[in-house]
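Removed from the display is one protein chain of the complex; every other protein chain stays in position.
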Amino acid sequence: MLKEYEAALVEKKLLGIGNVLLTFACEDIAKMAEPGQFVNVSCSLFLKRPFGICTVDPIGNTFSIGVKEVGAGTKDILTASVGDVFSILGPLGHGFSFDGVKKIIAVGGGTGIYPLYFALDKAKRKGIPAICVNGFRSWQDAFFLSECEELSEKTIFASDAGDLGVKGTVMDALKLLQPEDLTDATVFVVGPEIMMKKVSAWAHVHQLSCQVSLEKRMACGFGICLVCVCKIKSDADNMPFHHVRCCKEGPVFQASEVIW
Amino acid sequence: MLKEYEAALVEKKLLGIGNVLLTFACEDIAKMAEPGQFVNVSCSLFLKRPFGICTVDPIGNTFSIGVKEVGAGTKDILTASVGDVFSILGPLGHGFSFDGVKKIIAVGGGTGIYPLYFALDKAKRKGIPAICVNGFRSWQDAFFLSECEELSEKTIFASDAGDLGVKGTVMDALKLLQPEDLTDATVFVVGPEIMMKKVSAWAHVHQLSCQVSLEKRMACGFGICLVCVCKIKSDADNMPFHHVRCCKEGPVFQASEVIW
Amino acid sequence: MVDLSVRVGSVDFANPVILASGACGFGRELSEYVDMSTIGGICSKGLTLLPREGNPGCRVAETASGMLNSVGLQNPGLEAFLQNELPFMTGLGTRIIVNVAGHSTNDYQKMVERLGAPGTPVDVLELNLSCPNVTEGCMTIGATADGVYNLVNAVRSLTDKPLWVKLTPNVTSISETAHAAQDAGGDAVVLINTLLGLAIDVKTRRPVLQNNTGGLSGPAIKPVALRMVQECYRLISIPIIGVGGIMNAADVIEFMLAGASAVEIGTASLLHPAACAKIIKDLTAYAEDNCLEALSSLTGELKLW
Partner (left out) sequence: MVDLSVRVGSVDFANPVILASGACGFGRELSEYVDMSTIGGICSKGLTLLPREGNPGCRVAETASGMLNSVGLQNPGLEAFLQNELPFMTGLGTRIIVNVAGHSTNDYQKMVERLGAPGTPVDVLELNLSCPNVTEGCMTIGATADGVYNLVNAVRSLTDKPLWVKLTPNVTSISETAHAAQDAGGDAVVLINTLLGLAIDVKTRRPVLQNNTGGLSGPAIKPVALRMVQECYRLISIPIIGVGGIMNAADVIEFMLAGASAVEIGTASLLHPAACAKIIKDLTAYAEDNCLEALSSLTGELKLW
């Protein structure tokens, strides 16, 4: 049986402006989670809040999420103290598929870097080479720089401000990849929708398989309320699309299936 | 201008089973409060919760309330930690009148002892002699025993269980008072409604002036919503009673005016 | 300096924040916490022709993000109001709205005639057709379009003052009753009064409120109030005053976007006496941050999907 966990916050680590890594004690999630899966975390507001799983420590029985403050719920979560207990559901959803993946180009923007970090970590452990392309607004907003470099064969950063890596977006950074970087690569993208859409198109042009992690407003997070649906291409006759649950069939989808 | 205070909890002191004295930092309340007045204290539920002011320290700029856990709101307040900040309105309402009071017989039951303690303290400072009659369920539930003894010329305790003072209620304890104890006395009663009603009747029989502190469910606590009314005798022609605000005209009323 | 002023029909307000009926008394208590001349207006406790002691027993029940009240229009009656309260209110330096309740059409007529006479220092009469806590009049009248039409029609000619009609949300179609108010000559509708609700004490197996049911107010009802304001904004042409669960400046803006020309603050004042002042301060900051020349330009600016 699955269950809802009462998990204590065991560590808070400030990563960058408004970005904090929260570590929770929860054996089951630490042991079961796969990259791309998420947890739904209680806060003082009515609904839980979903966050991609960033790291797991199946020995220490902890896992972590990276949280950026964007509203009342994340604010509340970030003001918690070590020792505070949260109701947490997880690991939820379908993460990245590693089936037949020979090389990864991980493209991340903002908080999208958290689940990608977990994917890079798994890739490293499986001996799958990875290239990492991360976009930030500016140097001050950046985090996980050396961590991503450590897990990747090649790392390219981009910043809107131009004070870190390439000036521009991840699209500008992708241009720096060499043809051999693309050979046999699968693209994993997590970030703002507009970025994922563009990277998907880029992957399509280069005939690379591409997986994206969609973010929708959720309620339950485990598939019973149908509020979180994404438009997915349908092969049914009179139906151009299906509404598919982001929390259950996703959040990671094959980019080729997504109707943006 | 009056204002709503953001007051930090500075001390928590366990007094007896489920009874805790909470001290808050708030200069204005510490300086302005009179015995019988109350504060309305925020909790995690929708409405604030009213509590009689128990002690003030106008030098240290703190005041305290005694809280007994009876439901979700008091439970929440009692789980707070030192340093936590509460929204507090106060001092509210009309407290005990000391006009012409020469001697006090303070009759308290349960949490009613908290505001009476404040009254005893003021009486002592004003040089008004006091007799204190407190009822508890049992010895385990008792608190403020030596504190009340210190402030009173005579103290009688009663307990339902009989393991502290007289076995029985405050009504049994009152029987132990000597005729001279009653001379020139004003009775202050705070406790369960049934007790206040009985003590009022006793005071009436002995022709003693009596003040009672009524407890009604409140919302605002400062007189604008009219949900907290008590039935007070009316001298209007075709109107046997008036609905009077417990939080504003009360909580302390002349017992002779109250329609129970 | 941003312009917070709003206009509701012929009456202008320094800002859109009005204290709601029944949640500010006659202003005495709140005036100890807030400089009342800085608020948009104040609406009196619901008045009846004769004094009323209201309902007996427990009159409040806490609910999730809200409360039920069953005060039942306790008020000093028209005469005592005119003598003791109205002069005080007049001194506050803000717009004065008087909430008028009654058992019968005749009651309303008498009160409108008196309060709405040219000389009285009253800016607006708010017809309360929506109090859920009395057995006659009020919500019974406000429950049907005919009831609303007939009542407003019966008092319309008795005064030149603006008549606002406060409607109950406990209806199948709020736009129908709002339309009736408009058709009968109402100058604005006030949406919404409380939702009829019940709270039960499991231990005693009795309703918490001795009146059994009560009116639900507070943030719990905000989504319903916003929906009704929006619905009426699309379907009627007189101004709307939005009420229901407003706790902060963002809530006020939501109501204005939905179509409210002004708003009333009820339960928020019970929780925080200076809520209205804080809201006005935050509205100013909002208007500045968003380079709004006039806050009133927000009214109805919601873009539906």
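Here are a few things to note about the model shown:
As written, the chains take the letters A, B and C, and residue 1 is the first residue of each chain.
The rule is simple: a contact is a pair of C-beta atoms (placed from the backbone, for glycine too) under 8 Å apart; a residue touches a chain by one contact, two chains touch by 3 or more.
On a predicted model such as this, the values are computed, not experimentally measured, just so you know.
Taking every chain of the complex into account, the omitted one touches A, C. Contact with the chain not shown here comes from a single listed residue; of C:Leu47, C:Leu68 or C:Met111, that residue is C:Leu68. Here the missing chain is touched by one residue of C:Ala23, C:Met111, C:Leu257 or C:Leu295, and it is C:Leu257. Contact with the chain not shown here comes from a single listed residue; of C:Val11, C:Val98, C:Leu158 or C:Leu195, that residue is C:Leu195. Within subunit C, the residues in touch with the undisplayed chain are 57, 61, 63-66, 68, 143-144, 170-172, 195-200, 202, 205-207, 209-213, 216, 218-224, 226-227, 230, 245, 250, 253-254, 257-258, 301-305. Across the interface with the omitted chain, subunit A contributes residues 1-4, 45-48, 87, 89, 216-220, 222-229, 231, 239, 241-243, 248.
The rule is simple: only the chains that are shown with their structure count from here on.
Touching subunit A and subunit B at once is no chain at all. Look at the CA centroids: the one farthest from the centroid of subunit C belongs to A. Relative to the centroid of every protein C-alpha atom shown, the closest chain centre, again from C-alpha atoms, is found for C. Once the centre of each chain is set as its mean CA position, subunit A and subunit B turn out to be 57 Å apart. As a whole-number value, the distance joining the C-alpha centres of subunit A and subunit C reads 48 Å.
One finds 36 Å separating the Cα centroids of subunit B and subunit C.
Under the contact definition stated at the top, not a single residue of subunit B touches 2 or more other chains.
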